[in-house]
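The complex appears here minus one protein chain, its other protein chains still in place.
Think of it as A and B in the order they're written, each chain with its own count starting at 1.
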Amino acid sequence: MPRTTSGTRLLFRWIGNGLLLVMLVWTLVPFYWMMATSLKADQEIYGFEATLVPHHPTLAAYVRLFQQTPFMKYVRNSTIIAVSTTAVSLVFGCLGAYALARLRFRGRRLIARGLVFTYLVPPSLLFIPLFAMMSALSLVDTHQGLILAYLGFTVPFCTWLLMGYFRSVPLELEEAALVDGCTRLGALIRVVLPMSLPALAVVAFFSFTQAWNEFLYANVFVNSVEVRTITTGLTLFIVEDVFFWGPMMGAAFLSALPPLVVYLVFQRWVVKGLTLGAVKG
Amino acid sequence: MTSGLDPAVLYPDERAVPTPVLRARRRLSLTRRHEARLAYALLLPALLVILGLVAYPFVSAVYLSLQNKPVGAPGRFVGLANYAELFRDEVFFQTVRNTIVYTAVGVSLKFVLGLTMALILDQERRFNNVFRMLLFVPWAVPVVIAALNWRWIFDDLSGFLNNFLITVGLTRDIISWLADPRLAMGCVIAVVVWQGTPFYTMTFLAGLQAIPRELYEAAEIDGASVVRQFVHITVPRLRTIFLTTVMLSTIWTATNLQFVLILTRGGPANRTEIFPHLAYVTALGARRLGMGAAVSLAFFPLLVILIILLTRRMLSQTDD
Partner (left out) sequence: MTKANMTRRQALKTAVAVGLATTGPWWLVRGSHGARAKKLVFWQLPNFTPLADQLQKEQVYEFAKSAGLKESEVEYATVSNEGFAEKLAAALEAGNPPDVARLYESNVQFYAAQGHLLDVTDLVDKMRREPKGIFDSSLTAVRYSGRAYGVPLAVNPWPVHARVDLLEQHKLDYPKTWDEFIETCMKIQSPPRLFGFGMCLGLVEDTTDNVMNLLWCYGGKMVEADNKTVVMNSPENAAGVKVIEAMFRTRKIIPQGAIGWDNSGNNKAYQSRQAAFVMNPTSIYAYLNQSDQDLQKRTGLFPVPAGPKGTVNLIDTWAFGAFKQNPYPELARGLISYFMQPANYDKIIQSTGGRWVPVYKRLFDSPFWKSKPEFKHFVSMAETGVPVSYAGSPTPAAGEVLNTHIIPKMIQRVLVDNWEPPRALEECHRRIDEVYARNRKV
């Protein structure tokens, strides 16, 4: 944030902090509610006093979660699928984004817009023909099938978002590298990517969480427990008109932790990488 | 060595052009074609994925909308009959209105909140990275769970919100958040905003972080106020990111049925009925896939126009 006179600066600071606090409360209350529910006994969950702090906190929901469902298997599957989806999306996205951002060629606008048009037909309609294809390719009940399906969703937005960020990398730096004898791809790897680390992080996190939290395809394309993801496992706690809130919220809470932890850890690296890049550039 | 950068842009002043660049310029006409081939090569993986996985279902969805096709039975071509039936239904027009309002308000709120939060998080502060992680929470939770959770918070009898308000004394009666025709849409939008703001916050923040501090410092020295700095430094640099985020988010918001499906199912009395939900009820509830596809596609023209408008500036090569 730019430096200003200390009076204005202090004012902005305090407004900023205040708004941040409000936003944090608004964002986290539902999450806290989820966690609190997972620690309550069934009767307290249904009591008409929505208690903020569980009266008799209990781990029964978690016990039930781990004993009655193969939760760790779900976690393993979700991890494999999410990590693979992210890795492949990043690579495809970077390559495509660089082409769209820096190169000129016929069909550039068409391809760029075409990538976005793929979102017009939502998964809630696409899933049937997609399943028919997966079925014919014997990709049902496999990790690969689900990863491929997710790529159809993550690659366009990775490409577009990265295109936006690549364009904001100053041309001069790339130019300098090229004049020094670098190839275009080398310029991409050595100049553009390091400058776009925050963007890569964002795009990676979003791809990861999309794949981690997706429900429709995971439900339709997978039958066996061996490949089932957390999200599908979660909905098994809804039996017709009865919701087993305790274990469901417990599983949801646990499921939200990996993305958050990964985000927290990578944040540091991203910032470090960025400051290094700035010094070099 | 290939160089596809346009020296005319980099060096508008003819006199300052260095020799290596002059040499590069001479090869300009040849390098254009190489540039195109490189571009296609780089885009190939993405295109293969899209064409292979999305194009076929996409086209089949369009063809589906022209058929009378129940689930599990063969389809019968009926031309535009589905669309005709749709336009005759009075619920259709209410659905159009609802979808536009829902999308416009949702996206606007997300934009404002996201930008505000990004600016705030860009300030120096202890534990900033923890705050960033915490604001990311809504995206870390599956949409189904977030929606169920909020539905419960809004519950009239045993919901957290009512209980809180009554305990604190702000109201004496139960408020039927999701059942009151005046409040239902607002509540749905609130949940959409809660869930979608992190996308804006994080993408804007990444953009902000890439702006070198020196630019602001230089402007500071020149005597520019904070607002002027924001308008003349921050906004131009973020413009592409603004447009991209808004474009993607608009499409996603307009085609997302999860929130309406879990919170209100289009009620009360069609107040929150939006296209994707109507398509879902038609395709899977009534099991009329052809009609469901038609409902989904009926909203396309608006979205396509929006995409073309938003991407026009973004895709023009001559500005930066």
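Everything below uses one rule, namely that a residue touches a chain if its C-beta (ideal position, glycine included) is under 8 Å from a C-beta of that chain, and two chains touch if they have at least 3 such contacts.
Note that the structure is predicted; figures quoted are calculated from it, not measured.
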Residue among B:Gly186, B:Pro212, B:Pro236 or B:Gly285 that touches the chain left out of view
B:Gly285
Check each of B:Ala104, B:Ala179, B:Val246 or B:Leu315 against the chain that is not shown and name the one that touches it.
B:Ala179
If the hidden chain were put back, which of B:Asn149, B:Ser249, B:Thr264 or B:Thr311 would touch it?
B:Thr264
Touching the absent chain when the full complex is considered, from A:Phe31, A:Phe215, A:Phe253 or A:Phe266
A:Phe215
Since one chain isn't shown, list which residues of chain A touch it in the complete complex.
42-43, 46-48, 68, 95, 127-129, 131-133, 135-138, 140, 183-185, 215-216, 219-220, 223-225, 232, 235-236, 238-243
Spell out, residue by residue, where the missing chain touches chain B.
2, 34-35, 37-38, 40-42, 44, 47-48, 51-52, 55-56, 70-73, 144, 151, 155-158, 173-174, 176-181, 184, 262, 264-271, 281-287, 289
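Here is the rule we use: only the chains that are shown with their structure count from here on.
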Counting only Cα atoms for the centres, state how far chain A is from chain B in Å.
14
Would you mind writing out the residues of chain A in touch with chain B in their complex?
1-4, 8, 12-13, 16-17, 19-20, 23-24, 26-28, 30-31, 33-34, 46-50, 91-93, 95-96, 98-100, 102-106, 108-109, 111-122, 124-126, 128-130, 133, 148-149, 151-152, 155-157, 159-161, 163-165, 167-169, 171-172, 174-175, 178-179, 181, 183-184, 195-196, 198-199, 201-202, 205-206, 209, 213-215, 230-231, 234-235, 243, 245, 248-249, 252, 255-257, 259-260, 263-264, 267-268, 271, 274, 278
Could you please specify the touching residues of chain B with respect to chain A in the complex?
1-5, 9-10, 18, 20-21, 24, 32, 35-36, 38-40, 42-43, 45-47, 49-50, 53-58, 60-61, 113, 116-117, 119-125, 129-146, 148-150, 152-153, 157-160, 162-164, 194, 197, 199, 202-203, 205-207, 209-210, 212, 216-217, 219-220, 225-226, 229, 237-238, 240-241, 243-245, 247-248, 251-252, 255-257, 276, 279-280, 283, 289, 292-293, 296-297, 300, 303-304, 307-308, 311, 314-315, 317, 320
